[in-house]
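Partial view: only certain chains, each at its native spot in the assembly.
Order of writing sets the labels: A, B and C. Residues in every chain begin at 1.
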């Protein structure tokens, strides 16, 4: 594709650079219509409508909102987003630690989405406004290179699910400079799916599992979830057709009462996952209990650096003391935030009285409005579920 | 930040490669891609790391999956003819905006009655 | 570091400077609250348009201003000098004043700034002025201490004369919406350069004055050109929403009709950015009565700066104040960005 070609051909879903016959349209409107028709048809046969289908990935929500996919679903299908935004579930005390480090003169590098996430008293963006050195990086490798270039301590505030933790692990294992360390707020998603599936108010009929996470861990990992909760799980990709196809499969299983795992993203996901990535992930991190913001205390769902990497663990290298930051009490508005319910699938952003009023991406109240993977932000940016 | 973006490997240098993402090039690390990767291979990039090689065969498998899903239902409007038509279209993607004919065509396309 | 007490004071944030709702709120609540509008202005401060329109004798004078704080000041495809001239020339042009009577230039530079860079910037202002046939008639130069300013800022104000004024508020249902060029290059090129994300593609800003292009549009379209707007800081999405809101119409846009280069969409996908929400400079949005749409498009495509012009949708008498995007798969609203990916883009 030439750089000056003023068309949207590339980005509408073809794999780039290939010759004609492998340029596949995963955004093709007519196929989408056909899949939507299929969904409508299955929707008529569902045993206990509406069926609630939960996906657990911000990229899923992005695609759903960006392409207006909910407008294609029948009333008998309810598609909700669970705790799929790693930014949103980052706990305030974790942000406080990053802020405290930044205020102590350490260079804190992190993903752009993390800047506006509020800690107890302030966000990293606030700290930066007040003169702290906070940098946005594209990923762990860029943070390592920053540490190589700078003559001072660089802490990478590492957030994200297992897909993102694997690159962090790789960066740690690739012998980064001494002045580089990690403040891990990485999370592991399967235990959260367990917890949400068991929440009393949450009535999930099936999971559309996140393809990216499954790339690393393999879809075999969802067998336990199927067993424990009696739900079908379908692994789906992120293009509109991937999602619609995943929904077709998932709704078929719901209609047919099949408690099974199915891979609707075979071009990327296998049963065993990416062995190398998985190895590095678990070599560097171990799963420990921890609080997910707005959701719950979840066993084995936080990823902590193992002791042998203490030299690159910011919590070991520094005496982090965010206590001064904790004195401020949560604002009135924050107490009204229903992010937790939204992530548990029991509420939509439009159910929140602050949505689009007091709470906007420019002045977010809850974490769901901060990240481009947060449900509230996505609904706000793409206009939510419009009556069109 | 959760984004996975497919790209084509252009050049490999140890653990690092340059990949083309719809015409835009960027470095990606190969530390955890898990498969042998060569120039010309497609990978899925996540935060600057290739997390998966995407074999062409599996791309076709996806396509087949969609077809299976639709074929499975004989009542479905999607016939082989339609499939063929779709595939034919995919060669000249979305260039419509550049190719309008005369005034009436444009207004018609936009649904404007004059 | 500020203590908790002073944290309680309300403070200005980067978001206040991104040109969207937060900026409008700040401006209307704070910066213009006590101001009286010019009694005889045809378009005034309160209209939040690209420029003001004042009667002077028998002429309609258009006046506008912009301060350019772009970081980095040199970027692929241009620099702050070219941007400063283009920005104000284009603000005048989209109001209908394609003939620029005069620009003013207010340069503020940090002590210790290399003189050679300043010269390059000045040269590029001069070149853009020649391109736009726009003379700088009055200037001012200030130097701030080292550390008191990050490099250089340039304010340009401009005055021009319009025969036919094209505010951003005069769309009627059925008007065809046209963009004069591919969108997003400027913002994406800056983002890539600024964040040091080393895309190895040639992402280049297409910053340029387009008063000549719009003069060609007005020559063909005349009064049938009902509205023009500069989709700068808040991108195509912001500009369309503003036009819809002020004109009290809806706007319908078809995704696949919007011209975007492969590089921009590629970089957008890679960074998770929506090209519709990315800044432009050197692109204009037009509202044109249906009968004039094709001649205007033809005139645009005859001009070297308008080769990629496209009709992307139309104004409708529904969804007032909103922009509906047909994604090809489903429909959704196209929203104005409420914060900007890159704060210092213009």
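Following the convention adopted for this analysis, a contact is a pair of C-beta atoms (placed from the backbone, for glycine too) under 8 Å apart; a residue touches a chain by one contact, two chains touch by 3 or more.
Please read these numbers as outputs of a predicted model, since none were measured by experiment.
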Requested in this report: Provide a label formula giving the number of copies of each chain type in the whole complex.
Outcome: A x2, B x2, C x2
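Going forward, only the chains that are shown with their structure count from here on.
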Query raised in the report: Among line, ring, star, complete and other, which one matches the pattern of chain touches?
Result: complete
Requested in this report: Quick one: point me to the chain whose Cα centre is farthest from that of chain B.
Outcome: C
Query raised in the report: Of the chains shown, whose Cα mean is nearest the mean of all protein Cα atoms?
Result: A
Report task. Report the inter-chain centroid distance for chain B and chain C in whole angstrom, where each centroid is the mean of the CA atoms. Result -> 32
Query raised in the report: Roughly how far is chain A from chain B, going centre to centre by Cα mean, in whole Å?
Result: 23
Report task. Going through chain C residue by residue, note those that touch at least 2 other chains and give them in order. Result -> 197, 201, 256, 258-259, 262-263, 265-266, 269, 272, 308
Query raised in the report: Using the touch rule from the top of the page, what residues of chain B touch 2 or more other chains?
Result: 1, 3, 21-23, 27, 94, 97-98
Report task. Mind listing the chain A positions that touch chain C in their complex? Result -> 1-12, 16, 27, 29, 32, 62, 65-72, 103, 121-122, 125-127, 129-132, 136, 138, 240, 327-328, 360-363, 372, 380-384, 386, 388
Query - chain B contact footprint on chain C (complex, rising order) - result: 174, 176, 197-201, 203, 254, 256-259, 262-263, 265-267, 269-270, 272, 290-291, 293-295, 297, 308, 310-314
Query - Residue ranges of chain C in contact with chain A within the complex - result: 1-2, 4, 7, 11, 13-15, 18, 20-22, 182, 195, 197, 201-202, 255-256, 258-263, 265-266, 268-269, 271-272, 274, 277, 308, 319, 322, 324-325, 327-335, 337-339
